[in-house]
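The other protein chains are all here in position, but one chain of the complex has been omitted.
To keep things simple, chains are lettered A, B and C as they appear, and every chain counts its residues starting from 1.
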Amino acid sequence: MTDEKKKAMNRLQTMYPLRALIDEMYKRSVEAGKAGKPTAWCMVNWWEGDPIVKAMGMETVYPENYGAACAATGAAQAYLDRSDSDGFPTHMCGYARNCIGYTARMMELGEIPPEAPMGGMTKPMLLVGAGTLCDARYKWFQVLGRYLDAPVWMLEIPHPGVREFMMEGVSEHNIKFIVEELREFVTFLERLVGRKMDWDKLEEITDDIIAINRLWFEINELRKVRPCPMHSRDFWTCMNASLYPSGDLKVSLDLYRKMYDEVKSRVDNKIGSVADEKYRLVFAELPPWHSLRFFDQLAERGWNFVIESWAYHPPKPIDLSKVSDPLERIARHTYQWLTGYFENAFNAGEYWGYFAYPYLEYAKDYKCDGAFLHPLLTCRTATNHLMLVHDRLMKKLNVPSLVVEGDIVDLKLFDPVDAMRKAETFEEIMDHYKKVRREKGFDW
Amino acid sequence: MAWFMGIDIGSGTSKGVITKDGKPKAYHLLPSGVNYKAVAQKLRQELLAKVDLSPKDISYTVVTGHGAGSIPFGNQQVADIRCCARGINSIFPSVRTVIDIQGMSSQVIRLNEEGQVTNFAVSERCAAGSGRFLEIIANVLRIDLKDIGSLSLRSKHPVAFTTGCAVFGESEAISRVSEGISKEDIVAGAHKALANKISTLLDRVGLEKDCAISGGGGLNTGLIKSVEEKLGIQLLVPPHPQFITALGAAIIAEERQNHQKG
Amino acid sequence: MDGGGRIHARVVSHTGAEHRRLANKVMEEVLEQANLPFDEISYIIATGYGRMNVPFADRQITELSCHTKGVVSLYPNVRIAIDIGGQDAKGLKISDGKLIDFVMNDKCAAGTGRFLEVIASALGLKVEDLGSISLKSTNKVNISSTCTVFAQQEVISRLSEGAPLEDIVAGLHDAIASRVVKMVKRLKVEPDVVFTGGVAKNVGMVKTMKDNLGCEVSVPEDPLLTGAIGAAILGKEITLKAMAKGEFIPRKERRLEEVTFFK
Partner (left out) sequence: MSVKNRNKGLTRVREIYQDRSCRVKELKAEGKKVMGYFCIYSVLEMMTALDLVPYRILGDIREPITKADACLPTVVCPFVRSCLDLALKGKYDFLDGVVFGHVCDVGEKTAHIWNIYLNPPYFHFIDTPHTVHKAAVGQHKELLKEFKKTLEAFTEKKITAVGLKKAIKAHNQQRALVRELYELRKPDPPLISGIEALQVMVALVSLPVEEGNELLEQVISEVKQRKDGPQKKPVRLLVWGSIIDDTSLIEMIERLDANLVMDDTCVGSRAYWSGVELTKDPLDGLAYRYLVQLKCPRTFREVTFGETKKDYMADLEGRFGYLRDYAKEWNAKGVILQSVRYCDIHGYEVPGVKDYLDHVGLPNIYIEHSYTEAALAPLRTRVQAFLETLG
């Protein structure tokens, strides 16, 4: 990257300490492993299981994040090849194949592979699966049984964006279900770790997570203004402390506070995250971790990414202070995440379908000129609905979408030259629809 | 007396056009070969020779296409999709949809009356959606690519290509041959399969008339026929369809020039 | 091949689209070479892609079984046989002379001889020359595209960026080898490894395969014929077995005229 390229995108200073938390997460779990302390690999579970595992004193890492890390450092290819030659179909989730390949190699060596980025993931005592949102996340930890003797606990949760959940009484039995699930989980962990749950600690951790998410939500609300003060790249870097709540949560909370202040001061001083904001875009779904520099090139052309995948975002804040049982507080917090983004759709009597509606709200609230859709050749879940998003944004809001195929891990599947050619053309399209929206009386 | 140049370095062939007052004055085409830089220079020389000009007579040059990045001259680089839209617009102002079939990909482009792109869809990274598919089929059947269109027109019962992939298509063609099915029926089937691909691209961006075809595919009578049958419409076929993108580049060159002036 | 397993005639000919006519032609040639009347042939086995289109064959057997036979006859200790042809690539796992497992790729031209053919023609090179060119390479270019079609595009742009031809060609060889080896690894590779098929004639490929497998590979002097040899052996075995039992062997009529496709 040349210097003026660096200048095109204006990264937040408060992002760097938050980014550092990730390295610490891996370091801590490796040390815990060495010290024979309990460790777990977790699927992102949207705070359903995290506080419980944490309260039981387990150090956690998140193989999905590790997939991104391996992709970013170029280590992924060897692990993908390994899973491939072990007979797993190549269309399967890149994160999963990376994790399978890594595990196979680690168990073969009997130690963390020397080439493993971030110091590697230590052999876990427990695998916490969470099927939320995607089949892969139900299946992949079970598959690791081929290589690991670590037991799997599968967290179950109702699915987001289901209209039937708006029927009377349904939400309550859904919550009841989650709470029952979590109770079973606690008893299991007590048996596994040979220690009783410290309920006060659980309550404290839960509240810290809720506080972190509330603050993180407020930060992203600030991005609605012109010019947008925070680019998706900063979001993707900083979401970790919310999505992977490991380590000292008080520290994370404090870092988010500092971040809020920086973003707020940018808003007050009309400082944008790209030098000259010409186009505001919403991104869906998972970014090409191996090619993030692509966004710097787009920043030079005045593209600002002002909002992204709702599934990475915290729940819309609700008051849970009256909920006494910490397990129920956890359940309601996560349930709010998986229903909150759809309520307006259903209340408006519109049927949108899971994943599509939030982008409509985003495009409106964040005044987007276009959507950048990134279909993944190895991830059905983040891809299935993109045609629908494309179609609805145009029909309802005259907001065009740019579709660029790629992958989260396998960089062979992303072609920056071709992407740039499409992007340049897309500018003309965004200009065109800006006119159209004006004619039709939209306010952006 | 302002002259403008558009250079389109495709992965297969390189095309150049010189225009004056928005009208093409010279066309030239060369195989791209392996050295884009060299071919671009050669292309420019021969173009200039045709209208008997020297490089300094050209007021503005726009370069585009797969190899545009490695062209040593030219005032600006523009994405081929935009050039294609402008090019077709300069010939058929009534066109709102253009089907551009190139060697390596196909694209369907929607444009407004000013020739601005309003939507587009590019075939996926799969040769099945491009002219390359026909090349592959021609190659495996050992027929000359230029005969493939006319050959297909002779087909009575085109085979159904159910696969969506060129390489599948290849093995499918082989298994059809081994079942004793005639070359014309297979070729016609290949054309139909490509026509299907194109119509799904069209489903994404929507078809608004008039609709034109450009790119190398515009030279293939068999393909034009099967696309027309599939869509149930008449396609406008410009003169020199393979030059439309280069022409558009020259037109944009003209616009940029005037824009800079005033 | 005679009852003693001696080979009397061998013909290799390029398969066009017209399998059936070709089968007749090849048969004529091979009979002429061996200078035998057609009726003298006790048993005929057809194998390979076009096996269904050999009207005079007494039986069709897949190339996988035939290759196994052929390779085993030449290398009794073979455990893994890798065959890369113009249409597909196969890995055979063999245990005391029997095929016990296999992998194959015929979905995609990448990882087959076709890959080299297509790209050689794009570069205006002869396929035969690719091997020697690749050996000149000092640092091979990594070809990222999997699909042949896009690899071709990639190769052209690499060249236009001024990468030396030999490094690119070496990169292409490596691309195929790594793809095939990745596939074959599913069989848990162990020596002896034998490499056959048209691509095995390419010295560059043989080298790259060794490098990618990390072990020696043997190549028969006529790597294109192993399938046919295997078919002949199987034919011989069937005949001798039947003769031993004194059974009658059902045979197709020995006719070489154009036959229309059976339906």
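Worth pointing out:
In this section, a contact is a pair of C-beta atoms (placed from the backbone, for glycine too) under 8 Å apart; a residue touches a chain by one contact, two chains touch by 3 or more.
Small disclaimer: the values here were computed from a predicted structure and weren't measured.
Judged over the whole assembly, touch between the missing chain and the shown ones holds for A, B, C. Considering the full assembly, B:Arg204 is the residue among B:Arg204, B:Lys225 or B:His240 that touches the omitted chain. When the missing chain is restored to the complex, the residue among C:Thr62, C:Ser144 or C:Thr239 that touches it is C:Thr62. Of A:Glu31, A:Asp86 or A:Asp418, it is A:Asp86 that touches the chain left out of the display. Contact with the chain not shown here comes from a single listed residue; of A:Leu148, A:Val267 or A:Leu402, that residue is A:Leu148. Subunit B meets the missing chain through residues 124, 160-164, 168, 171-172, 175, 193, 196, 199-200, 203-204. Contact between subunit C and the unshown chain involves residues 49, 61-65, 88, 98-102, 104, 106-107.
On the side of subunit A, the interface with the absent chain consists of residues 86-89, 91-93, 96, 129, 131, 134-136, 138-140, 142-143, 145-146, 148-154, 156, 158-159, 161-165, 167, 170, 173-174, 177, 180-181, 184, 188, 191-192, 351-356, 375, 377, 380-381, 383-388, 391, using the contact rule stated above.
In this section, only the chains that are shown with their structure count from here on.
Listing every chain that touches subunit A and subunit C alike gives B. Note: centroid distance subunit A to subunit C, computed from Cα atoms, is 48 Å. Each chain gets a centre from the mean of its Cα atoms; for subunit B and subunit C, those two points are 38 Å apart. Subunit A and subunit B have Cα centroids lying 40 Å from one another.
Subunit A has no residue in contact with two or more other chains. Residues of subunit B in contact with two or more other chains: 125. Interface residues of subunit A facing subunit B in the complex, by the touch rule stated above, are 387, 400, 403, 405, 413, 415, 417, 421-422, 424-425, 428-429, 431-433. Residue ranges of subunit C in contact with subunit B, taken from their complex: 16-20, 49-50, 52-53, 87, 106-110, 114, 118, 123, 147-150, 153, 156-157, 159-161, 260-261. Against subunit A, the residues of subunit B that register as touching in their complex are 69, 78-82, 112, 116-122, 124-125, 204.
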